[in-house]
Every structure is written in structure tokens, then in C-alpha cells.
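I'd like to ask some things about the structure below.
A single protein chain has been omitted; all remaining protein chains appear in their positions.
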Amino acid sequence: MDIKEGLSLKKHIILIFVVLISLFICISLGSVPIPFKDTVGILCDLLLGKKPSGMYADILIHVRLPRVLSVMPVGAALSLAGAAMQGIIRNPLADGSTLGTSSGAALGAVIALSLGVWLPSFPFAGTVVFAIIFSFISLIIVMSLAYTVDKLLSNNTIILMGVIFSMFTSSFISLIMAFSGERLRSITFWTMGSLAGSNYNNVLLLLITLIIAGSALMLSARELNAFSLGEDEAMHIGVDVKKTKVIILVSVSFLIGVSVSVGGSIGFVGLIVPHACRLLFGGNHFKLLPSCVYVGAIFLLFMDLIARTLVSPVELPIGVVTSFIGAISFVIIYYRRRKHAGT
Amino acid sequence: MDIKEGLSLKKHIILIFVVLISLFICISLGSVPIPFKDTVGILCDLLLGKKPSGMYADILIHVRLPRVLSVMPVGAALSLAGAAMQGIIRNPLADGSTLGTSSGAALGAVIALSLGVWLPSFPFAGTVVFAIIFSFISLIIVMSLAYTVDKLLSNNTIILMGVIFSMFTSSFISLIMAFSGERLRSITFWTMGSLAGSNYNNVLLLLITLIIAGSALMLSARELNAFSLGEDEAMHIGVDVKKTKVIILVSVSFLIGVSVSVGGSIGFVGLIVPHACRLLFGGNHFKLLPSCVYVGAIFLLFMDLIARTLVSPVELPIGVVTSFIGAISFVIIYYRRRKHAGT
Amino acid sequence: MLELKNINIQYGSKYAVKDVSIKLYSGDWLVLLGANGAGKSSIIKALARAVKYSGEILLEGKNISCFSSRQYAQRVGVLSQLHEKDPSLSVSEVVRLGRYSHGKRLFSGLNKIDIQKVQQAIAVTGLIEYSERPMHTLSGGERQRAYLAQVFAQDTDILLLDEPVNSLDMKYTLSLLKAIDVWRKERRGIVISALHDLSLAACFGSRALILLNGEQLFEGNIKDALYSPHIDMAYDLPVVKTMQDVYSFWEKA
Amino acid sequence: MLELKNINIQYGSKYAVKDVSIKLYSGDWLVLLGANGAGKSSIIKALARAVKYSGEILLEGKNISCFSSRQYAQRVGVLSQLHEKDPSLSVSEVVRLGRYSHGKRLFSGLNKIDIQKVQQAIAVTGLIEYSERPMHTLSGGERQRAYLAQVFAQDTDILLLDEPVNSLDMKYTLSLLKAIDVWRKERRGIVISALHDLSLAACFGSRALILLNGEQLFEGNIKDALYSPHIDMAYDLPVVKTMQDVYSFWEKA
Partner (left out) sequence: KLTDFEGREVTLSKPAERIIALMPGDCEILYALGAGDKLIGRGEYCNYPEEVLSVEAVKSGAEMNLEQVIELKPDLIIATKMAHTKESIEALDKAGIPSLVTDAQNIEGVYKAIDLIGAACGKNEEAAKLIDDMKAGFEEVVKKVGEKSFGTVYFEVSPLQYGLWASGGGSFMDEIGNMLGLENVFASEGAWAQVSEEQVIAKNPDVIVTTTMYFGEGPTPIEEILSRKGWENIKAIENGDVYNADNDTITRPGPRLVDAINDFYNFLYEEEAADKAA
């Protein structure tokens, strides 16, 4: 019997390798073709601390690189959050947005857009800051609502309160859109999800969140495993059920809030990547959570690549590409696995 | 022990009475105030087969009455479909849209809107016909997909395929919206749900669907009860599990497809009304299904009334009002019941 | 009347039941004996049409796959070993569901006979006071009795009972097994049950099928089975000796 | 060492346990006796801190509500009567979880001792071959053994076992009860179990608490309990006579 329950070192190495390869592919391809030689040259210059110049360097350094670097943690965060939510409330329909923070963040962003909030020292930061603040407020509202109606914080209560809250905020969003007049278009575009215009500040924010909240979740893998036996059983083996729930729900909200604030509402990833990982790597959260990070990152990188390049120069909304390709590939995985299982 | 398991006759009568009262209130109020006397006069004339005329008659007969008469069956249909779905796949997050037909219908409508389809000779205009056709195609796709990957049509498979399919179609909708240019606004508004402009043909269509598909569901109440013991147990007592699933899923799709085609995507009702009814009338489907019909109709009638009159002459999107008021009232019911249950 | 011919049951590539054949007649009470994982539940599930199997099972000479769900449920009642943890129905709702296959299809429509059978089943299982309680508020044994009441209400000629006395107290263990015994003799029905308590098997069973790793070790009269060397093989224990030890306490009284 | 003082347990307005008091010392094996719904599981749940109760429960003189979840789980292992139908973990994952309260918090980190305890628990329950199987593919008895293995791996001084032998075959019923018995005597731990099989209770228990509708009818030595008139009252049966009848089959052998 192994001492470690997680992914084998070999799998870790392979997956990291695939992430790096994907990253490189996504940097070198784009709607403007940059010769491979130039790409490598510019990247080397960057690594060596030189300042490359020219149109290719402009595109690569200011447009493509920050975008690709934001896409990666967003994909990881959404998938990880989805896996944790599905684990803790034991419901295959759950994902990060079940808690209501996703639509809370969207509401914040939409309010910022419609008021034209502007924070002078942060370029473009209005939406991001508002989204994060609102995702927080949402979490607090949902949790205290759930706690008020049900001191035990049972799953059914959390689910229902989360869903109700997200419907509530979505209706706020619709209302704002209905009265937004001239700004309707930008709001609509924003809600479709877009990672265009990400900058290095966003990348930093995403990475910090992913590291902190991601670690909190990874460290809760045993607890998540315990929950799959039922909450009472988890308590019997020593899990502090309420505390664990709060830690996990707060981490999930962080991940979701920040991702939404940067990338808009990108659906589907958080629901489907965990299911796919469960089919591929099993339901043990020691394996599931890390694999979600890798697979989520890889998946969204390629989806973004397709969004950027498929009908170049036009860009497709990333949510659209994600659902499209994600749906098809998930059905294939599901089909193969069921056939394989022989049932 | 009672022979009948359903709602008592008294409750039926009370609920029908409440529906009729609500109907009358909703007819007599509106963004244009019509004196009570005129309302009654016009309604009497109508019932007596006379043709009332005048501006009030125009408003009442051509605008308000068809609208109110469509709202009622839409509310009933959405709630009923939600209750049936939650029963059959035993998941509190499920509602009529889980199956994917809702977004399929929406896709059809959006395509019709964006192509500007106009079928002059048809009794029902382009969007309705397209929505119905698409909801059908969606049902067929989802079911055959589910059947292909899993001959047993297990719940998990149906849920996942439904969700994936609806993400898939939603992304199509986004795509169309992205390329719709000037029509963006009308599509956005349509997706928020509206029953303005309903005509008597719509009413007829809705009522026929509600009667046929609703009866199919009502007649499956015992099967739905049986499912709550688990699928194997249901089989053991003689339920033909697959056939029942197909009947229920098809009826639900019908209800949802037609409702969406007439009223747009009105969220929340199908999720929350069944939960509220379960809290109020218990989980036995003999009670749950009829109470959902009544409560759904009453609920949506009043929501529509508020949408029409609150900030008159501007109309609020009904989806917004529904989520708002629905969320608040549901939390209250939930809180009361939990307190009452003493746990 | 009920015949199993060369039944094999496979989960993935693993055989849970290998080549089991047996013929049962009216009035038989077959006890399935064997250690955990021997294949008892699998055989019951095959008879209940809840798993795939190879081979043939004939009921009244007809392959059981020819019956519709409803027809089959009118003939065969099934009690499973594992149940959902949180059924949301009340006890009487659960028991009423037992009448499903007999009911007219419209609405709740239970007729006089249905009501009578339901009430009888609730009374036999001692659940009269509990009949309006939701299932998830019952204790383990009360729950098990509710599921048994459902099967009794189903009023079939054949009962498939997978560990029916799990969680039951002594009183109901004996009274319910006795009731089944009386019923089977009067109505000349067939009972097939898995039982781990060999004393009970001896008291109530008429025939036995001993399984070892899915293979049929022995088939015949229950007395012969319990005194045969096969039973020791099946449980990997000197059975009679062990039972006598366990029982010695009561002798002294 | 473990003391229950005037415990009352209520569900809604209904009392499931009324004014139960008992004091347990190292090396005791308390058997909870009583009919279905007598309140056995409720007492175990109260000890496991899974239901609200009034009164006081003291462990090592400290109120049990003072312990953190982890501390408590290091001292008390619990086997519930009802389980989820479809846990998605494998047997070894379930058993490893038993070490949760002992583990360092980082990642999977099981140390040598943990691994050893886990392997031992799997071996005792005879699940070595099954250790990588997902729980939902196990037979009823195999599952029950896996849950038992989890509790054993938890390696606590106090075991709360609600009907531990449900679904177990004869061999494992005896060998596991025996193992627990040896452990309790060696380690001087406390075992509290609900058992419906009075012969087993007689063989393994040291003390008994007889419950009737939640009320404490009798508390004392197990032998006295089984020969007392209280037991007849609790089960509404002439217990000794009944047991002799049931076991008479083996006498003749």
C-alpha cells in the first residue's frame, strides 16, 4: 500500500509538462502569426531581462502574454472550485457558481460598468475591484442567510440559498441592463466573458488567489474525501464539519470572485472539468483536486486559443468556445469510460 | 386511512378560488387604470357574446386579457415541470431547464428573432414555431445522447447530458447575439422573458399543452412517489422505470418548450415553486403536483401584475420580478418551516 | 414453478455466481446460505430482474424477461438488502406503493382490497402508530419493517427477501418470519431468502442452497444442509459445534 | 471513565430516551438491549455527539462538548447503523480516513504507524483482496466490514458500535466480536454496542442496559440482565424459553 494518496510523481511531471507545452503553443499562436524564431527570440530576450521591441514584441508582451497567463489560472481556479463544491455538497449539478458568489461578482462588475466607476490610480480596476467586493458581500449574505435558517448549514440549505441568491442577483443584473440604455452593449459583451485586455496586474492577482485559496482547498482533500461518506461519518472520524465547510466555501468564493472579476462569467468549465477529471483520475480528492488544476488550465488555454484564432481576425467569446468543445469532448470521455466500465 | 392520497377537496376548492380571485385582480389592474365598473361591464359583455368597444375594451380584450390568460398556464407549466424533474432525478437543483429543452427552445426563438423570421400565414408567429420545433429537436438529441452513452438512462447521465446540452445551446445563443449587431437589444430583452404581446392563439396553445402534458404528469404521481425510494425499488413494485422516465421527460419538455416559446426564459419559478409547495403541502406527488399547478399560476399572475404596474408605464422584465419576490418569499417560507419543524 | 437454469452473474470480468441451477415448487422456502460475498444477493437480484445474468429463469414455465414490469410485480415481491438513506415518504405512503402493480392507473385510486391489504401489512409489522411518520425519522428496525410491510402489501406468490431480519428485534424477527411461514403454507407460495442466522434458517426454511464464492456447493433439504460438511466449508467453521457453544448460555438457564 | 447523567433525547416533542444514567469503566462492554425504537441508536448518537440531548455526558470527567472534533475522534470511534448507499471511495480510502484525527494535516501524509494500523484493520476484517474496490461494488457484509475496519483503524479507547454484526456472516460475526473482546480486555477500552442477538450479547458483553420506550428498565451485569424479568418485558416475549426453542435444532445434532 502506498503512503501517498495523491497523483503519482510521474503523473505530476507529465501534467506539468503538458501545461508548459500548452502554454508555449498558446503563446506562439494567435490571430497575428508571429514566426516561431521571433517568438523564441522575444521570450529569450524577456527572460534575459532585455527589452525587445518591434510590432511582434508589442503584440507578444503587451497583448498575448498577459492574456495567456491570465487564462491559465482562471481555468485552474474555476475547475478547482467546481470540484470542491461538487465534493462538499455532493451534488453533480454543483459548481463554483452554486454558491451565488459568481453572480454576485458579476453584479458588482455590472454595477461598476453601468455607473462607470473609475478608480484613478488603477487602470481598468473598477470592475475588478467591484466584482471582488461584491463576491465577498454575496458570500457573507448567503452564509448568514443559510446559517439563520439552518444552524447546521446542511447542504440542502446551502444549495437552495446559493441558488436563490444567484437568481436574485442575476435579476438585479437584468434590471440594470434593462435600464442601462446606451451601456447595454458593453454590459452584454462583458457578461459573455472575455479575457481580452488582461494585464499583468490581473495575472498577479489571479496567481496569488490561486495559490492561497487553492492551497486551502488542497489541504482539505482529506475532509472532502470524508464528506463523501456523509456528514455524520465525517464528524465521527474527527472532521470539524462546520469549520471545514466554511473554509471550503470561502476559498471557493475567492477563486470564483477573482476569476469572474477578471474574465467575466465563463460557464461550463467549473462543471465539466471536475466530472471529466473524476472519470479520468478517480473520485479521490487527493487526485481529483490537483488534476483539476492542471486539466482546467490546459483546457481553458486551448479554448482561448481557439477563441482567438478560429475565425481570425474576429474573436469568439470564450464562453461559447468552451461550451462547444467542452460539451463534445465531455460526451466522448463519458461514453468511452462507460463503455470501458462495461456496465 | 384515506382512500385518496391527493389534496383534500376543500384544499382544491380553496386553491381554485384563490386562482380565480387572482385572475380577476390581475385583469382589473394594469398600467392603464380601467374603472372597476368598465372592467366588469366589458367582461360581462364578452361572456354574453356581445362585442364591447371603446379604448378600454381594446386594452382589455386585445392586450390585458390574453396576457393574463397566458401568464397563468405558463406559471403552472413551469412549476409542474420543475416538480416532476426534481422528483424523477431526485435532485433539488433540478428544474424543467435541466433537461436542455428550455435552452433549446430559447435557441430556436433567438434564431427566429435574428433571422427576422415572420410566418404570416401561421397562427403562431415565427418565434413560437421555431421555439417549439427546437425544443423538440433538443429533447430528441438529449435523450438519444443519454441513451447512447448509457442504456439504462441513469439519472446522472440524464442530468449531465441535459446540462451539457443546455450549455451548448446557450453558447450558440451567445454566438448569435455576438453577431446580431443591431438586433442585440431585442434578443437580450427576449431572453429576459416577457409575456407582453401574447395573443389568444398563445393562450390556446398553452392550455392544450398544459392539459395534455399536465395530465400525463399527474397520472405519473404514483411513479414519482415510487422513484423517491430509488429506481430499483420502483422497479420491484412494478414501475416500468424506463417508460416512466420517457413519459415524464417528454411531458416536461413539452411544457417547457411551449412555455419558453411564448414567454421567454422565465427562470426561478420552476425551481422555487416546487420547493415551496413541498414545504407547504408535503413531498407526496399526489399533493405536490396539483398544488404546484395552482401555486405556480397564482405566483406568476402576481409577479406579472407587479412587472406590469410597479413602475408604470415602464414594464419590468417578469424574470426580474419573479426572482426578486420569489427569492424573498421562499426564504421566509423556508425559515418558518424549519423553525416549525423544530430542528 | 420457479426454475433457475445455469445462472451466471458477472460484474465486469468477475463472476459473482457460477452455474447455479435449482427448481422450486409451491410451498418451498429456500434459504440462501453462504459467507459474505458468496453471491446470495446477486441471485436474488437476478430473480428480481435487477442485474444481468446468463442462463434462464423460468416462472410458471415462462422466461421471466417476458413479463411486463407490472405483471412481474404482481407475482414477485422483493426486499432489497440496501436502501436509500433518506426516503422522503411516510410509512403509509411507502406501504401503499406496494399496491402499485394492482392499482388502477388513475390518480391515487386504491380500492377496498388495496386498502385492506395495506392496513393488514401495517398491522402485521406493528407500524400502526407510525403510519404517518416520514421514513427518515424511523429507527433502523422500524424502517426495515416498513419495507417488509410494502412487500407484504404487494401480496405476491413469490417473496424474495434479502436478509429480512436485519435490524429487527427478537419479537418481530420471530413474529414476521412466522407470519411468512404461515402464509407460505396456506397460500402455497414460494419464499427465497438470504439469512445469516442459521438457527432461524433451520426453524423456518424448507430447502437450502449453499454457495461458496458463487458456486453451488449444495442444494436440498434444509436439515440435510445444516448437518452436511458443505455448510462447514461454506462458512469455514465447524458450524454445529459453534452454534452449540453460542447457545450454551441458554441451556444453563 | 465514561458517565451518562440523566440523559434525555427528544425528536420534536417526542422523547426517544428518558432519563438514562450509567457509569462505565475501563474494560466494560456495555450492550444496549431493547426492542426496535427503544432508543439504543439514540444513545449511541448522543455519545457520538450527533444528536442534541439534555443531561451530561462526561468523558474522563470532562463534558464531551469540550473536546474538539479531532480530540474526540482520537478517543471515540463510531459505527453508525445506517450508511449512504453509494459512497464513491475505495475500501482502502475509507479505512485510511479512519486515521484522519491522528494524521498530520498536510496532504495525504500517513506515517508508518498510520499505515500499519490501516493494514491491520483491513487484515482483521478480511478485506485485503478488496482494498482497491470502490465501496459501492461490495456486498452488504463486505461493506459493513469496511466500515468496521475504518473504526478499528481509528484506534480509540472507546468504541460505539451500533449493530456491528448486521449483514455479517457467521465467521466474521464471531471473529470480529472476538477481536474486539480481546482488544478491550488488553487495552482496557470501553465498548458500547447495540446487539439484537442475545446469544452474542451473552457471549461478549459484560454489562447491559435494557431500554423500554426510551426508559432505563435495568442496568447491570449482562448475565443478570438476560435472566431478569426486565428482558422479557423489554422484548414482550419469554426470552429464555424462546431462545431455547430457536436453538433446539442444534441440540439434536
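A, B, C and D are the chain letters, set down in written order, and residue numbers restart from 1 in every chain.
Please note the rule applied: a contact is a pair of C-beta atoms (placed from the backbone, for glycine too) under 8 Å apart; a residue touches a chain by one contact, two chains touch by 3 or more.
Keep in mind the model is a prediction, meaning the values are calculated, not measured.
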item	value
Shown chains touched by the chain that is not drawn here	A, B
Sole contact to the chain not displayed, among A:I59, A:I141, A:V246 or A:L280	A:I59
Sole residue of A:L113, A:M143, A:L160 or A:I325 that reaches the chain not shown, by the stated touch rule	A:L113
Hidden partner interface residues of chain A, rising order	30-32, 55, 58-59, 61-64, 113, 116-118, 120, 123-124, 127, 178, 181-182, 185-187, 189-190, 192, 194, 196-197, 199, 308, 312-317
Missing-partner contacts on chain B, residue numbers	30-32, 55, 58-59, 62-64, 66, 116, 118, 125-127, 178-186, 189-190, 192, 194, 196-199, 202, 264, 308, 312-315, 317
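By our rule, only the chains that are shown with their structure count from here on.
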item	value
Centroid comparison with chain C (C-alpha atoms), farthest chain	A
Inter-chain centre distance, chain A versus chain C - centres from mean C-alpha coordinates, in Å	50
Junction residues of chain D, two or more chains touched	83-85
Multi-chain contact residues (two or more partners), chain A	230
Contact footprint of chain C on chain D as seen in their complex	11, 34-38, 41, 81-85, 137-142, 145, 162-163, 166-174, 196-200, 202-203, 226-227, 235-237, 239-240, 242-244, 246-247, 249-251, 253
Touching residues (chain side chain B, partner chain C) in the complex	1, 3-6, 218-219, 221-222, 225-226, 228-230, 232-233, 235-241, 283-284, 286
Complex contacts: residues of chain A adjacent to chain B	91-94, 98, 145, 148-150, 152, 156-157, 159-161, 163-165, 167-168, 170-172, 174-175, 177-178, 184-185, 188, 192, 267-268, 271-272, 275, 316-317, 319-324, 326-327, 330-331, 334-335, 338, 343
